[in-house]
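Shown here is a partial selection of chains from the complex, left in place.
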Amino acid sequence: MIEITETAFIMNTFFLLICGALVMFMAAGFAMLEAGSVRSKSVAVILVKNIGLYAIAGIMYFLAGYNLMYLGVDGGFIGTLAMWHPDDHAAIAGDYSAGYASAAGWFFQMVFVATAASIVSGALAERIKLWPFFIFCAILCAFIYPVAGSWVWGGGWLSEMGFKDFAGSTLVHSVGGWAALTGAILLGARRGRFSKDGKPKALHGSSMPLATLGAFILWFGWFGFNGGSQLSIATTDDALAVAKIFANTNMAAAAGVVTVLAFYLAIGRKVDLTAALNGALAGLVAITAEPLMPSALMSVGIGSVGAIVMLSASKALETAKIDDVVGAVPVHLAAGIWGTLAVVLSNPEASLVTQLIGITSVGAFVSSLSFALWAAMKYTYGIRLHWSHEDMGGDIAELGIRAYNLDHGFEEQGKAVN
Amino acid sequence: MIEITETAFIMNTFFLLICGALVMFMAAGFAMLEAGSVRSKSVAVILVKNIGLYAIAGIMYFLAGYNLMYLGVDGGFIGTLAMWHPDDHAAIAGDYSAGYASAAGWFFQMVFVATAASIVSGALAERIKLWPFFIFCAILCAFIYPVAGSWVWGGGWLSEMGFKDFAGSTLVHSVGGWAALTGAILLGARRGRFSKDGKPKALHGSSMPLATLGAFILWFGWFGFNGGSQLSIATTDDALAVAKIFANTNMAAAAGVVTVLAFYLAIGRKVDLTAALNGALAGLVAITAEPLMPSALMSVGIGSVGAIVMLSASKALETAKIDDVVGAVPVHLAAGIWGTLAVVLSNPEASLVTQLIGITSVGAFVSSLSFALWAAMKYTYGIRLHWSHEDMGGDIAELGIRAYNLDHGFEEQGKAVN
């Protein structure tokens, strides 16, 4: 093992903190993507969910999640139930083998669990009640994600077996996707999303600029997500790796967009803006499991196939009458599975069988626990808005406000002055 | 004193520039928070104020502010009136004791004064005239903030006395808060904000997504704000400190949000999105005076109490019929005072008496000068829009435009084609 010097320790800490801040900003990206994609009567409540879930993720990962994922997993299935606290005694004593400050590591991992939770909110928007959603997030961030994480990144059984998931196509994106899919099935579709004969009906998002802004922010943050997952930049090898990851990440995302554009050109139909945005995201999710080993050209291919997988999965969900408001399942689960499989194309250490074992074991664990949790809440407190509240919109029903008040004040003014 | 090497000098410069850019982006956060929080007839004018104040802050801090704050304060009450210019002769000669490039230092400090000015615009929105606001900003950034800053960070009397304000709960946030509060009192409330019997009336913000985006941008930028205030990352101690600051900053903000959510759950009322956003900001302001020394758990507590202080101050302002459009005073002044006091909980070098002296002396200085300046303008040029202009909205009255034109062009088209 390479001895890590003080300078390297400092640079890695700096690097992880900046990358972590970029990933933190993805919370804003998800919030805007979702706020723009829901109908205008459901915007404020999705905003509450997004700021709330990011906060809950930070608190729960601090109280329980981090050490369940990383402390004493030792080839097993779960870590230790203990509150996190920074531990840098070794570095203070001159042993820099930890690579970076422990708080930088916590911060960087915390923003990943928040990303997984962000995926859920979009899929279930416009019909899930506020508090059950928050309860789910808390348990996802305190337990479900950390346990799966202990297997993959915490030194648990899957990592021992050789499962490769560099920055979390499976761990972050599929975990979020499974949680979203089980919730979407148990919730059912939004009223009016499918006609009585099963035809899907487009329910138009409130603001395309905000959805697009969200996609751009996610793309921007993804450089921190994938680049930072190298966890070090302080050797020549690491610096070359991080640079290649940045380039490959952009290649895959760009290919995802271009593939969607080419698809609509090929079938002779009008370009779908939402699909183009999801093409970028699907390319990003697909390259996330292995952004380092592929050539630039292969990264283009991985992103392009990711976009096709996303388009196909969207169609399949509609056929199955599963309502996913922002396409979180096609983007994060379907393209995440593809990306995890695609590792074998470039990484000689990866085996298809092991990748499949990882995908299915994480999928089985997360979907069964998620299903159980959603079901437990469904048959007790209830997870779905009353139909009259859904029709009214969560903004009025749950928050008592409207997200937009764009009458230029003329109406209100009349009342205010008198 | 530790000898600072060339490598450390370079890393610190890089670090301060990136952190400074993050803080600069907070100007966008304030702009969006305020644009979303004002009524739709006052959006364009708040945008002009925000881009204008950031520009004015940069120019005035260059022309006068920086050297008033940092040049030759020497335990006293004020620095030197002189235009700033970079001075790196020592570093060029091989003496790196300054720690970082002087222009990086200027840039990092400049974005802080801009933050203080941003706080003012939100509180006084929808009724203050454009030019008096800009004049106030110019004097705030050229004189008021720098003089207070010379006491706290410039080596002046308060720092000699042992007053602790790491990243500016008092200096940045309370200074902005006092300036806002005095202005709000002299301006009076917006028409219709309080009924004749004194009951407050909610005047709905134009766009909740933009307000939320603003809060997320502020949270993102705050990592640069607090982390960069360590001013160095190039020793193990500094790197550990910056990492802990990032983690603690997030803990406090997350706790602020969760506390607001829990508060509404506890009182059995609908969650207030704006309060949740302000909970994050109050947590951030509260931890800003001392983001390094508290444990993670104590940071949660500091942020949580910050949110409660903010909620209480909001109520108190309403009772006093003071109209603060975005809650700048509860967030920046009230939580800033709390954060400055909370330093004594974790920093053994801090004394409650000294903290109180710092809070009150800065408060007395800034509020008396601000009051005098607002009053001088009020009784000459006037600071408040004519009531008919206020009813019409500043966008039409002062700029002659509307901020939103969302009729999809159909009306306008009719006119354009004929």
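We just call them A and B in the order they show up, numbering each chain from 1.
Keep this in mind: contacts are C-beta pairs under 8 Å (C-beta built on N, C-alpha and C of every residue); 3 or more make two chains touch, one makes a residue touch a chain.
Bear in mind the structure is a predicted one, so any value in this text is a computation, not a measurement.
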item	value
Identical protein chains across the whole complex (2 displayed)	3
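Just so we're on the same page, only the chains that are shown with their structure count from here on.
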item	value
List of chain B residues in touch with chain A within their complex	7, 11, 15, 18, 22, 39-42, 191-192, 201, 203-209, 212-213, 215-217, 219-220, 223-224, 227, 233-240, 242-244, 246-247, 250-251, 253-258, 261, 265, 270-273, 276-277, 280, 295-297, 300, 391, 393, 395, 402, 404, 406
Complex interface listing, chain A residues touching chain B	6-7, 9-11, 13-14, 16-18, 20-21, 24-25, 27-28, 31-32, 35-36, 43-44, 47-48, 50-52, 54-59, 62, 83-86, 88, 91-92, 96, 100-104, 106-107, 110, 130-131, 134, 207, 210, 213, 398-410, 412-413, 415-417
